[in-house]
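What you see is the complex with one protein chain gone and the rest in place.
What follows is chain A.
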Amino acid sequence: MTDSTHAIADVTKHDVRSRGKRQARNGHVGLGGWIVRILFACLFAFPLLFMVVSSFKPDDQIMSDIGSWKAFLPVGQMSFYNYEQVFERVPAATFLMNSVIITVVTVVLGVIINSMAAFAISRLRVRGKQIIFMFILATLMVPFETYAIPLLWWVNQLPNVAFDQFGIYFTQGWVDTLHVQIVPFIANAFSVYLYMQYFESIPRDLDEAARVDGAGWFRIYSRIVMPLSGPATATVVILSFLPMWNQYVWPLMVVQSENLRPVMVGVQYFKQMTTSWGQIMAYSSLITVPIILVFVIFQKQFVNSVASSGVKG
């Protein structure tokens, strides 16, 4: 590609990213606004604070602290006992690792495949592509519960490759594997829609300039359009990360071995006749931390994406 193409790309990148910043600068917040914001922040932060603080307290103290401010303060007998018990009671490390694998693989493959689909619909001249797009969008109207059983039937019919001490062998059915928790959720209509909306805002002049320079469609997608779509990717990452991390019903249906279960199924281990609230809080804290980390890492891009969507709308 020539310098001119790079220059146009850089200007467009700056335009797209600066929309959110302009929006933030234009908003003036007074004292009242700050008070309201702080109150709302407290409202949302207190349950999380209660969860984390309680995870370090013994059960009887959690009960006695409820009803006073002590419930939100790290006071009394604080220890890591509940965390020790969590790791003794459930294979928490395995569950966390499974969820990380399932979520990261699904999100990464989802970003690649859904953005490619969106690019094809947005840029390629294919007859009937609007109909294809309508079909993709139509899948958004169907709740997962309605096709869970047919999906279970389908994954049971698929050929599977497995390994044991005797070598590689072929079986039927994907049940009780990690990939059965990943593959059905890679293609996501909402991600395709988000990408497509975003791609429409990127000038086609860039494509044409790149084509003049001899770039093919894949190069335009990978070197021009995707680098300009950081905010859209951040939104897709967060919006697909959360449901994958929170997967519950599907793993219950398809996973039978304990060593393949994700974190959310682990919550049920603590719902017993005698509930240990300290352990529940410790486990909940453990499984919430990765979500908060992802949001903190992508916060800037996520806010930019939301802001730029607002300007566009």
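Definition applied: a residue touches a chain if its C-beta (ideal position, glycine included) is under 8 Å from a C-beta of that chain, and two chains touch if they have at least 3 such contacts; residues count from 1.
Quick note on the criterion: contacts and distances are computed from a predicted model.
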item: The complex's invisible chain, by UniProt name, from "Fructooligosaccharide ABC transporter, substrate-binding protein MsmE", "Ion-translocating oxidoreductase complex subunit B", "Cytochrome c oxidase subunit 2" or "RNA polymerase sigma-70 factor (ECF subfamily)"; value: "Fructooligosaccharide ABC transporter, substrate-binding protein MsmE"
item: Identified contact with the non-displayed chain, of A:T139, A:T275 or A:Q299; value: A:T275
item: Residues from chain A at the interface with the omitted partner, ascending; value: 59-60, 63, 89-90, 149, 152-153, 156, 164, 166-170, 173, 175-176, 249, 252-254, 256-258, 265, 268-275
